[in-house]
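A short worksheet on the structure shown next.
Shown here: the complex without one of its protein chains, the others still in place.
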Amino acid sequence: MMSFDLSIPGQLSLALLPELVLAVGAMLLLLIAAWGRESDARARTVGMLAIVLSLITMAIIVWMWLSGAKATPGIIAVDSFRWATDLVILIATIITIALGLDYARVEQLVSAETYVLVLLASAGMMLLTSARDLIMVFLGIELMSIAVYILAGVNRRSAKAAEASLKYFLLGAFSTGFLLYGIALIYGATGSTDLATIGTKVTGATIGSQPMLLAGIALLLVGFAFKVAAVPFHMWTPDVYEGAPTPITAYMAAAVKAAAFAALFRVWREAFPGALGSWHLALWWLAALTMVVGNIIALVQKNIKRMLAYSSIAHAGYLLVAVVANNQLGSAAFLFYVLAYTLATMGAFGVVIAVGEPGERHQQLSDFAGLWTVRPWLAAAMAVFMLALLGFPIAGGMGFFAKWYVLQAALDATHPETGLAVLLVLTSVLSAGYYLAVVMAMFMRPRSADAPALRPVRTPTFLVVYASAIILLFFGIFPGGFTGLARNSVPTITASAPSASPPTAVAGR
Amino acid sequence: MPNGFVYEFLFYLFGLTAIVSAAIFVTRRNAVAAALWLVNTMFCLAALYIMMDAQFVGAIQVLVYAGAIMVVFLFVVMLLNLGLPPSVADIKSKGARIIALVAGLAMLAELLVLARQKLPAELPWLPRETSVTTPITEPLFRTYLLPFEITSVLLLVAIVGAVVLAKRRS
Amino acid sequence: MHPLAGSIAELVWLLPILPLIGFVINGAISLFTSFHAGPADPSAAHGEHDVAHAGHEAPDTHDEHAAPKRAPLHAIVTIVGPLVLLLAFGLGVAIFVAMPSHMATPFVKTFFAWMPVGTDLPIHWAFQVDQLSVMMVLFVTGVSALIHIFSVGYMGDDPGYARYFAFLNLFVAFMLVLVLGASYPVMFVGWEGVGLVSYLLIGFWFNDKANADAGTKAFIVNRIGDFGFLIAMFLIWSNVGTLDFSGVAAGVGSLPAGGPLLTTICLFMLLACTGKSAQIPLYVWLPDAMAGPTPVSALIHAATMVTAGVYLVARSSFLFSLSPVACLTVAVIGAVTALFAATIGLKQWDIKKLLAYSTVSKIGYMFIGVGVGAYVAGLFHVITHSFFKALLFLGAGSVIFGMHAAYHHTHSTEDAQDMRNMGGLRAYMPLTFVMMWIATLAISGIPIFAGFFSKDEILGSVIARAADSTLADVHWLGIPGSAVLYAVYVLALAGAFLTALYMTRMMLYTFHGPNRTGVEEQAHLHEAPPLLTFPVVVLGVLSVLGGIINLPAFLHLPAGWTGALDQWLAPVVGDATLHVTHGVAAETPHEVALVGLAIVVAIAGIVTAFVKLKPAALVPKRDAQPATGFERVLENKYYVDELYDRTVVTPVVAVSRSFLWKGIDAGLIDGVLVNGSAWFMRGLARSGSWLQTGQVGAYAWAIVIGVLAVLGAFTLR
Partner (left out) sequence: MVPEALFFSAILFVIGVVGVLTRRNAIIIFMCVELMLNAVNLSFIGFSRLYGASGQVFVIFVMSVAAAEAAVGLAIIIAIFRHHETVDLKNINLLKGWCSNCPWPNRVECIRLPAPSPSWCGCCRYCR
């Protein structure tokens, strides 16, 4: 049983051990990467070491989780919600790097720094998931985002990648302005940036007389909505996802979204439960619009990466339903959902990499036609991912339960969100139209005569794709253990909420 | 020192100058001119900071923002040779500008509810003999030590990123 | 201690596992052996699709008369595929035998905690062995085993032989999960699973685009139904707090009987049923689904999966019986569908399409049965229908097999499924001829055949409920319940007349009169091989004798002969039935007269067909004139597909394309550009060129509009 007193710097750094290991390790890798002439072999070495480093960090997290680490209320949280999301983020990191190793070979990219940047971005995400202070939220988001801006444009030969990077950067910086203004106004209204302290000041009774607080919450919500790509703040998503290198796209779709959602959950659960009446309307509409628009626009997409981009928007909508539910079940549903979604989405992008040709060609739906006849296992894995995203039981593995829990959370809310639940089910019925289009193309269309011969699937992609599919299927049949874990990972998020512990005196003085 | 007529006059003067400079900055067709007007805004802001008992931040504002960041901007503008031809202005059409202005005014109107917020009383001014850095050091290196360290990682990422992106195409 | 504990019923988990093993073995074989796409199959939809013609004229598939190359490891597949089903059937019989004659409570075998719901009521992966599920298991495995055997002969030359059996096994596995599941979620897994596999099987010959589209259509329509299922489940969960059948049955009493909540739950469930069981308004997928291999149609689209909706209503009888309005809706939908599909069936030329509409119509009858609370009658009809409809499909398969073989020999590209190309087949396929007549008499409701008893029980129940039941007491859309029920009876009777008519028409055009296949082809027409005829004969016997399981009381047979199924299912649906009938065993007034009327109607249908239809005057398909007037409407299935296309599919695509995608993503102005007039386009294009997509500026605008909206939602209140 570890317990940290976060007001002591030494103990604070111990509580941040995983982040420290990851960041310091990344810096060491940077030294290796920068040492001497850059070569393909060196880049691969760095990539491998980055995977090892992520695994070490995961081991540390698991160790700290198992040893029941606790902490006094402070600037960061030490709870299982953090550990759980960190693990998801690190899984996404490992998948990204593994896919990146293959991708670099296909596209003939040599950039060892890419892997270091991925690690540093992940460190930023992990800080974000642990942040219990709005300034930490801001810095975590920025660390993550700036690294991802760079990663999107890391393929210097590609004009599309540069454009994706620019669009993401400009709009991201723009949204950061709103986020920061929101933080400023919340600070101005409550005199603190500490979530628990804010939570004590934000009560349903006084919220009406605090317009500054309301405006602050609104702008903070805008900042988060941009990061999770909620409609109407989603418009960068398809362009950036299409233009960015595919492993980075997968990283954005999974890890960035997971981290931003984790922060959104924590902030909303710890700081603003008292303002439910104020934010409910806006979040409700965000969730509804995101589900509807994301799903409908996805129907007409022919480029797989764009289709998956709209799909990721739609899934952000489903997750927003869990935010609106604003209960413990919602947070548990989020953890389950985000793992299922991460595996399915990243696996799908892995298949896209395996099917694609150098120069990011052959990413149209038609290029998947008849995949079953040439790569049956790849097609089967892709079918699992599509069905998981669709939320189909058994064959879609965890995807079904993911949606199920979100629905449950929505109906379990204090005021059951029946409307959103119905909308969720309806829009996911709609989503069959585009997910099944992929399945149909793979299994029921002949391979076009001029389709290029597929490259052999390389080991990292192979491992990533099949491991994801197997995990999805396994937890789809036996979700029990994992859901228990997810549910138990929730309560501590509110352990430091106003009623449970006195406001901390750490911040804002 | 504060709260005399001169103080208030100067406060409004700097504030309005900042706003007017910003407005001019937004409307200049020439990128170099625009950047210089933005520098002017930042100087005015620095003055406001100092007048609000944040002398250290005011100094940083001049050094870092107006001095370093804006110089880099100007440098890039010059490097890409964007300063000169005003004929190919990159500003949008008049209609677009008017609609943007309307949106801006709407946003301002929504933000004006802030005026209804009751704020606590202002803190007393620091005694004149205090060093201007003292009030900042305590929170910066104690309470916010962790965020402070994170900014160092952030800058490292920025450096690596700039190098990666600006390298010649292989 | 439950009487079944420790008995062979403990092995209930093996039931779905056995076909699953078959799936794994056959699937592995199909994956690891060489893979060729393409139909080498008799009934791959010809004639209707030009695409198919092109495929059939390809030299590599059809120019060889030598014995076709068989798929690798053919023998293993042949053994494994049907064997697992026979084993499962055997196990089902063993469980049936082990069950005591009166078992008041179901035997629930829990395997593991599957879905922790909330904190205290986890949903287990559990199977329920009771009278209803055992009945379903017996007929699902039994009929499936026969169809598997038929498939060995029918699909033997198909290159996808192993894949076909893998899918077929998987289908049965899911179907068994569906009927054995002890809670709604477990049932839902089977429910979704059979949908998925049927999608794969319909699109089995996937190089024909129409087939793939039919599969997709089936899947998406089914998803709409699944939406209803999910919503119903959540409503139950949030109001009763559990999803186990036993738990819901116990807890549902606390809800207001007949209240809006129960009705809503039942109606959403009904939506699910209409999707799976192809009822109005979601029936459109079933006729198209005939694109798959014929045995698949027999198994999935006649005998098992499509009856899942009836099973769901019967399984949820504790819910439906409490909501008379929902019950009446079920009955009305069933009656309207029964008549509607029968009229369409009247004018179909494709023998499989005709049988498809016949199926839709017959399931309508089952819905009437379970709708009026005569659950046993509905389930009885499910069983007898599975016998004679599987028989009809397999018989039709034999016919198509023979026709195709004949056309194959002469390299003709005529349609092997069009009845106008048949005629006089009785001379060539005498056994099939006899069997098909048996099935026709059974489906028409001629006494002693199985269909007669089950259909008359349904019709009788309608009259009984109209006289006295909770259904008769309520108003449905402002109409008194009893009036609704009498209307249902009239519709059903009309449907019975049409059934006899169109089935006899099919027989006349297929087997009677002169042969229209072609002079050359006649030499090659002959009876199907024994592997195909054996299951047909078994089903023929069942179609004759199937009625024995629930003979009506008015026959005054010795005790134990009548109402066997009634007594068997009483522990499951008895309470619900009694609830509908005010707690007294229903007695049908004037029962003998009603039965007589039904017989007269059926015979009238057959006689009308014989009198009115002149098979001798029929011309082969290629010489046929297009139909006119109402006939054409019927031939085009009331243009429902077109209507759906125009009213649902096109607008959705249009909304998606022009409004949401282009409107929001590509810019409002541009969306108008495409759809509006050219003048409007150019005018707006100039003023609105700033909102071009791909432009960061446009995206920033979207963000600002979002900010204004969100900020407004927070502060302007």
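Order of writing sets the labels: A, B and C. Residues in every chain begin at 1.
What we mean here is this: a contact is a pair of C-beta atoms (placed from the backbone, for glycine too) under 8 Å apart; a residue touches a chain by one contact, two chains touch by 3 or more.
Values in this document were obtained by computation on a predicted structure and should not be read as measured data.
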Missing chain: touched chains present in the view: A, B, C
Full-complex contact with the absent chain, from A:103, A:169 or A:233: A:169
Residue touching the undisplayed chain, where the options are A:78, A:131, A:146 or A:371: A:146
From A:47, A:243, A:433 or A:460, residue that would touch the chain that is not displayed: A:243
Residue numbers in subunit A that touch the chain omitted from display: 135, 138-139, 142, 146, 149-150, 153, 156, 159-160, 162-167, 169-170, 173-174, 176-177, 180-181, 183-185, 187-188, 191-193, 238-240, 242-243, 300-303, 306, 364, 366, 450, 452, 507-509
Missing-partner contacts on subunit B, residue numbers: 2, 8, 11-12, 15, 18-19, 22-23, 25-26, 31, 34-35, 38, 41-42, 45, 48-49, 51-54, 56-57, 60-61, 64-65, 68-69, 72-73, 76-77, 79-80, 82, 88, 90-92, 96-97, 100-101, 103-105, 107-108, 111-112, 114-115, 119-123, 135-136, 138-140, 143-144, 147-148, 151, 154-155, 157-159, 161-162, 165-166, 169
In subunit C, positions touching the absent partner: 661-662, 665-667, 670, 673-674, 685, 692-697, 700-701, 704
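One rule holds for everything that comes next: only the chains that are shown with their structure count from here on.
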Label of the chain whose CA centroid is most distant from the centroid of subunit B: C
Separation of subunit A from subunit B, taking each centre as the mean of its C-alpha atoms, in whole Å: 32
Chain centre separation in whole Å, for subunit C relative to subunit B (CA means): 69
Residues of subunit B engaged with two or more neighbouring chains: 110-111, 113
Multi-partner residues of subunit C (at least 2 other chains): 705, 707, 711, 715
Residue numbers on subunit C that touch subunit A, as the complex places them: 31, 35, 37, 112-119, 122, 188-189, 192-193, 196, 200, 203, 206-207, 209, 211-212, 215-216, 219-220, 223-224, 226-227, 230-231, 234, 237-238, 653, 655-657, 660-661, 664-665, 694, 696, 698-700, 702-703, 705-707, 709-711, 713-715
Sites on subunit C touched by subunit B in the complex: 687, 689-690, 697, 701, 704-705, 707-708, 711-712, 715-716
Residues of subunit B touching subunit C in the complex: 92-93, 95-96, 103, 106-107, 110-111, 113
